[in-house]
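The complex appears here minus one protein chain, its other protein chains still in place.
Labels run A and B following the written order; every chain starts at residue 1.
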Amino acid sequence: MADPTMTFAVTRYRPPDDREPVTQTYTIPYNEDWVVLDALQYIKDHHDGTLSFRWSCHMGICGSCGMMVNGEPKLTCAAFLRDYYPHGVKVEPLANFPVIRDLVVDIEDFMNKLQEVKPYIIRDDVDTAPIGKGHEFRQSPEETEDFRQFSMCINCMLCYSACPVYGMEKSFIGPAAIALAHRYNMDSRDKGRNLRMPVIGNSEGIWECTFVGECSVVCPKHVDPAAAIQRSKLATTNDFMMGMVMPWRKR
Amino acid sequence: MYKINTIEPFWWALFGAGGFIAALLLPAHILVNGIIWPNLAPGDPTVSARRLANLLGNPIIKLYLLALISLPLFHWAHRFRYFLFDLGLHGGRMGVAVLCYGLAVLGTIAAIVVLLGL
Partner (left out) sequence: MHSPHPVSRVPSYPWHMPSGWWLKKRTYMLYMVRELTAVFAALWVVLFLAMLPQLKTDPSVMRSPIWILFSLIALLFVLYHAFTWFNLMGTVLYFRPGKAPIPGKLIIATMMVVWIAVSLFIIAILMTAPLGY
C-alpha cells in the first residue's frame, strides 16, 4: 500500500511574474503528527524552495505563522493535518491584508495601530518614584485578573483577519489594538486611561465595531477582544454621559 | 477628562436601551397583542373596546407604550445604519445617519402624538 498523501492548494504570488495571486497544488506525505506548517516546510524543502511564509516558534506563542487554512484564520503551527485528512487543505495568506509575496502579508498597518494605543504603563510618578522597598507599584492577584486575559495577545493578527469591519474599512483600529488598550486601562498600576480613550474612542476606534464577535472566536489565546471592545464602549459612553451631566467633573 | 471626535456614544446608549426594551418586553407583547388577542373570540371581554379604551387612556400605560415604541426605533436606526455599512455602503454616510436617526425621531414624535390623542 502506498504511503498516505495529502493535497495542498497553496497561494503563490511572485511579482512581477504573477500579476495576481494564483493557486498551486502540491502533494505531500501525510503524517499524523504534522501541522500545516510542517507541510509548508516540506513543500519548501522538497517541491519549491521559493515558497515564502513567516514562522518561528512552531508552538503557538510567537504569532508569526497565521494564515488562512480552508478559509479560516489559523496559526499553521496549531492546525493539525489529522483534522483535515483525507481531504485536501487550502492555504492562503491571511485575509484582509495586502499580500507581499506568496503567504506573506503586509503587517505594517497592524504594527502602527498597536503603537497608537500607548501600550505601556502611564503614570506621572514613573520617573520620580524612588526605587526600592516600599515604593513598588503593588497589585493584588484580583487586580491582575482584571486584565490578565487581555495581556495574552501574541499579535498574530488572526482577529484582524476574521473581522469583516477591518476587511472593509482599513481605518478601523481593530480588535487586538483595542484589547491592548483595554489591558492597560484595566491595569490598576496605570493612570493613562484618559490618554488612551481618545485614541480608541474616536470614530475609527471602538465605534466601527458591530460586535460580529468573530475576532474572539478565532483568537488562539482566548483573549476575547470583542469583550474588550464592548466594555470600552460602555466605559466611553459612561464617561460621555457623565461629561454631559457633570461637565466640571475631573476623572 | 478627555474629548472624542464623535457623538457615537449617545446613539449607542439609545441603541442599548432600545435593545433591552426589545429583548425584555417585545416578545410578550408580540405574542399577546399580535397573536393571542387577535385570535380570541369576538365577544371576549379581554379585548372589548371598553377595556382597550380604558387601558389606552391610562397615562402610565401611555408612557410605557411610548418607551415600548420609541426605543426599539432608535435601536433599529443605529443597527440598520451599521447594517448598511456591512453591506458595503461607503459614501453618503452622513445622509444615512440623518435618515436613520431622523426616522426614529419622526416615529417617536408620531408615537407621542398618537398616544396623547388616545
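We adopt the following convention: contacts are C-beta pairs under 8 Å (C-beta built on N, C-alpha and C of every residue); 3 or more make two chains touch, one makes a residue touch a chain.
The structure presented is a predicted model; accordingly, all values stated were derived computationally and were not measured.
Among A:6, A:28 or A:226, only A:226 touches the chain that is left out of the view. Listed here are the chain B residues that touch the chain not shown: 5, 19-20, 22-39, 42, 45-56, 58, 61, 65, 68-69, 72-73, 75-76, 79-80, 82-83, 86, 88, 107, 110-111, 114-115, 117-118.
Panel shows chain A; residues 13, 15, 20-21, 71, 95-100, 105-106, 108-109, 112, 116, 142, 145-146, 164, 167-168, 170-171, 173, 198-199, 202, 204, 210-214, 217, 224, 226-227, 230-231, 233-234 of it touch the chain omitted from the view.
Assume only the chains that are shown with their structure count from here on.
Taking the mean of the C-alpha atoms as each chain's centre, chain A and chain B sit 38 Å apart.
By the touch criterion stated above, chain B contacts chain A in their complex at residues 1-10, 12-13, 16, 82, 85-86, 88.
By the touch rule above, chain A contacts chain B in their complex via residues 164-165, 168-169, 194-195, 197-198, 201-203, 207, 210, 233, 236-237, 239-241, 243, 249-251.
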